[in-house]
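Below: one structure, written as structure tokens.
Complex shown without one protein chain; remaining protein chains in place.
Note that the chains take the letters A and B in the order they are written out, and that residue 1 is the start of every chain.
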Amino acid sequence: MAHVSTLIVILPLLGYLLVLINGSRLTERQIGYVATGVVGLSFVASVVTFVLLLHRHSRQVTVHLFNWIDVGTLHVPAALLIDPLSITMCLFVTGISALIHLYSIGYMHGEKDYKKFFLYLNLFVFSMLTLVLANNLVLTFVGWEGVGVCSYWLVSYYFDRDSASSAGKKAFIYNRVGDVGLLLAMFLLFSRTGTLTYVGVFARAGSLSPTVATLVVLALLLAATGKSAQIPLFNWLPDAMEGPTPVSALIHAATMVTAGVYLLVRMSPVLAISSSGRLTIAIIGGVTAFVAATIATSQKDIKKVLAFSTVSQIGYMVLAVGVGAYAAAIFLMVSHAFFKALLFLGSGSVIHALNGEQDLRKMGALQRFLPLTFPTFLIGWLTISGVPPFAGFWSKGDVLTNVFEHNKILWVLGVVTAILTAYYMSRLFVLTFRGTERFREVTHGHDPHESPWVMTLPLVVLAVLSVLGGLLDLPWIHHDSLAGFLSSTFGYVAPLHAQSTLSQYGLAAVDVAAALIGLAAAISIWRSRTEDERLTPAFLEHVWYWDDFYDATIGRPLEELAVFSDVVVEDEVIDGGVMGLAVGISRSAESVRKIQSGFVRHYALAMMLGTAVLVVFLVARVS
Amino acid sequence: MTTVPVVSSSITIPSIHYLAILPVIILLGASVVLVFATALVRTKVTQFVASSVTVAASVAVLVVTYFQWRCLDSSGPSTTIAHAIVLDGFSVVATGVVAVSLLMATLVAHDWALRERIVGAEYQILALAASAGAVLMTQANDLVVIFLGLEILSLGLYVLVAFDRHRHTSAEAALKYFLLGGFASAIFIYGAALVYGATGSTNLSTMSYFLASNVLTHPGLLYAGFALLIVGFSFKIAAVPFHLWSPDVYEGAPTPVTGFMASIVKVGAFAAFVRVLISALGTQIDTWRPILWVLVVLTTVVGASVALLQRNAKRMLAYSSINHAGFILLGIWAGTTRGVASTLFYIVTYAPTVVATFAVVTLVGGLGDENHSIGGYRGLARRQPWLGASMCVLLLSQLGAPLTSGFYAKYSVLASTIDVGGSPLALIALLSAAIAACFYLRWSSALYSDEPVEATRIVVPLSTGIVIGVGVAMTLVFGIWPGPLVTLCQHATLLFTP
Partner (left out) sequence: MIATSYAVPSIIVFVGAAIIIIVGALGVITFKNPVHCALSLIMTLFGVAIAFIAQQADFLAAVQIIVYAGAIVVLFLFVIMFLGVDRTDHVHVEPLVAQRPLAALGVVITLGGLVALMAQSHWVTGVMSASTDGKPLESGTANVHQLGTSVFTTYLFAFEATAALLVIAVVGAVLLARRERTLQADEVEV
């Protein structure tokens, strides 16, 4: 098992190295297949590990690779922690990544930096798996940073476009702010528990005082808001849509953004100690879900809608974590990975068909031309809207049921968000596939064409998964399904009050009603129009003016400080000081160098005098 | 007629643990084989044959060190041949470093000899002998043996420094080195004699035992002795103010020889220095510590600041190596087990880095070995990305940048210094590192400069390329993943550590 689980991580790295070293000798297609193949094999290794783990009595295995850092009391091994949580993550990360790799072979066909793209993609998967499988926070942090930097490279993949390169920077900087949180959490935990391995921290979690635990949780939350695009660090994600669409699907829907949620779930034993910390998490999640959903209703770019929808869905997951429903969070994460990857890849297929056009106003009536994309996208739409019996209904229902138990206000917010979700997705769907043809201008009058099989095959697989994903964790078999499998890895979870079957059906009915209201409203409104100022107010379209707010409160003052530092502090104080010091050192060194005359007798003299001083010192010491 | 006195007892030859002295035997044996081959075979011994023999010998030494380590694991450290030689972790690791340095330096010198059309096996003969001297120093448990090792090492190097027939600076440097080296050796042996007078033995273990079991009411003689020993060692490691020979010699010597010197002299001299101060004179730490304190301050600060003024790559590296010597001394100053381990770690990581650095300098030096101004490195990384990046990594490692082995090396000596309350000293050393950063960074940024420079493309021969690659790889691997090496150095403690 140790070997197989090591393979999960090593294979993508191997692929990276293979392509890096042989890249110039391989054809475009070979590069694509190598990169896809290693991730596929990694998925196979995950499955094997999963099966092996199922047959073990103790479902927590540490695979020690080597001692990485041994400094004083800090011992950080490079070791993997195989447990239900990490293997669940591995399964869907490698599975979906493999599909997206396959899809990219078609989508990226003919791009200039084809090789580079797959290099980054493999490196990204490697980082993500390191993050997930690490048995300690430091190694997780390595993966965390690796994911961050790969996402920077991939977002600014079209770096000759200004918007792409600045989006990359934005993503990176927002992530860095979040990273501070993770570092702070690590420092705090190390100073209080003396260890950074998960198992060690959890064993000593009980000794943390509630204040420290709350601080740790808040620091972790900061980290999670950065990586998972939650308020206040959420608005890098929509900009990150500048990257190629497979990147959006892989990073900004299925894997990277779930890292924050994963971290919170992983640290659940610490979360269990701090109820105020959990409440903060729940509020952040709920509010983010709502805010992002409102913004998604007014976007004109197909990928932007999906991006805000991602933010909103992750808000749900964070909300679930906040109320202690970790299994529900993971369930939603997995099913979201299915349907959001499906939607992104579907939208990629649409964009591909329209020669790169992303504006919803220039689409419409594509149903006829995209015979495979249309039905799969339809499934994705129904799934995210929460229509039974698709996966979204079950997973979102699971979250909302748990929230209802803990906090009625947040539950109401959740239901409103559900209505909004159904609404904006239906708007997207209708504008894209129904209505009148508005794309002739971008296709130069040609008919749009369906994508090649490497692109449609992943769509079909993901569509099937979206339909069946609910089976992972149906409400009446909680203990024998995902939730039961995962439960051993969580900290203390307050048991749900035994809800009556009636109230469960009631809640489910509310969910269905919310979905249907949203669908009906959107279809009736957007069937006949493509634009409406009243329904897409500028306030929402411009993301609640969030960027302008940051610009005014943080950006400008910082820039002024930077200018001040540059002109006054740097030039006058530091530069002056350093130059002064440098001149001083040079002057004194110059005089020392004079001794370096090249004459042996001078050298011997220096030695003699050195010896004399030494002897005098010892004479003084003896007497 | 007088009667011949009857011999009262027969001589018992001390037992010999051959595994312990096998590295020296291999190196000297290979050297002698080459001497004979040169003398007896009618055709000239080709570079290829000579280098192959040398490489084989150094690989054999590495294999032997592996078995020595296994022997240590099973039966612990020991002394042999009337306690003249030690087999302990420290000596084994240091011997391994000498072998690696010899191996790398030989590969570099091979290509250099082909480039400069040097025939014959002289270089290899002397390099092997010098390495044998260095190994002797790492193993010696007797002042006499240390002295002999030192002389074997030095004699080999004197001739190697004079090896370049085309530049008069080479012969001049050798003469300077020889004269001053002789001076230092005389001081050293006088010191050894005085220590013998004070303790009744030249054997380090006996000395240590004597000093531990007797309190010297009048230690003046002992002090005088070890003061002179310290001067002798300081000369070899080029500690300020006994360093003045080193820039001239580094510059004058053929570049591959400089790289070889910079690594194995440091290994041998520091190993013996550690053994003398910590094993034998550990009880006198309160007396030698202040001396080392001053040496460290002078060495680090002068090394770093004078390096700033150099325009010649080899001279700059000479001062940089002086600065490094100061850092390595820090570990000895600490005088603890951790200090010894960090000194060893520093040496282990520094040796391959410096050989690889001089390998690049050899290549850039070009035919005739004369193009050594820093200006020659302008834009190297733009023209030849791999070579330039390698040099950049090697320089950054010497600077002590994170993710290179130099970082952890500096960190560990500083940490062991602070452990025993040497924060001011650590601070001074750190400041010197900051000064040193200036010229390392200036050099590395020159590598990436955009200015168009007229320069011919440097051909990287295979074996030199391998050396540079290995050096960079070791620098990075030990930088990113120092764990195993740290563990190794921690296990490689001295036999008689206090």
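The definition used in the following text is that a contact is a pair of C-beta atoms (placed from the backbone, for glycine too) under 8 Å apart; a residue touches a chain by one contact, two chains touch by 3 or more.
All figures in this text were calculated on a predicted structure; none of them were measured in a lab.
Note that the undisplayed chain, when the full complex is considered, contacts A, B. In the complete complex, the residue from A:I409, A:L471, A:I554 or A:A612 that touches the missing chain is A:A612.
Annotation: of B:D111, B:D142, B:E251 or B:D369, B:D142 touches the absent chain (contact as defined above). In the complete complex, the residue from B:P219, B:G232, B:G252 or B:G282 that touches the missing chain is B:P219. Within the complete assembly, residues 597, 599, 601-602, 604-605, 608-609, 611-612, 615-616, 618-619, 622 of chain A touch the chain that is not shown.
Where chain B meets the chain that is not shown, the touching residues are 4-5, 7, 11-14, 21, 24, 28, 31-32, 35, 81-82, 84-85, 122, 125-126, 129, 132-133, 136, 142, 144-145, 148-149, 151-152, 155-156, 158-159, 162, 165-166, 194, 196-201, 203, 210, 216-224.
Here, only the chains that are shown with their structure count from here on.
Interface of chain B with chain A (complex): residues 175-176, 179-180, 183-184, 187, 218-220, 223-224, 227-228, 230-231, 234-235, 241-242, 244-245, 247-248, 287, 290-291, 302, 305-306, 308-309, 415, 435, 438, 481-484, 486-487.
Taken in their complex, chain A has these residues touching chain B: 66-70, 72, 582, 585-586, 588-590, 592-593, 595-596, 598, 600, 602-604, 606-607, 609-611, 614-615, 617-619, 621-622.
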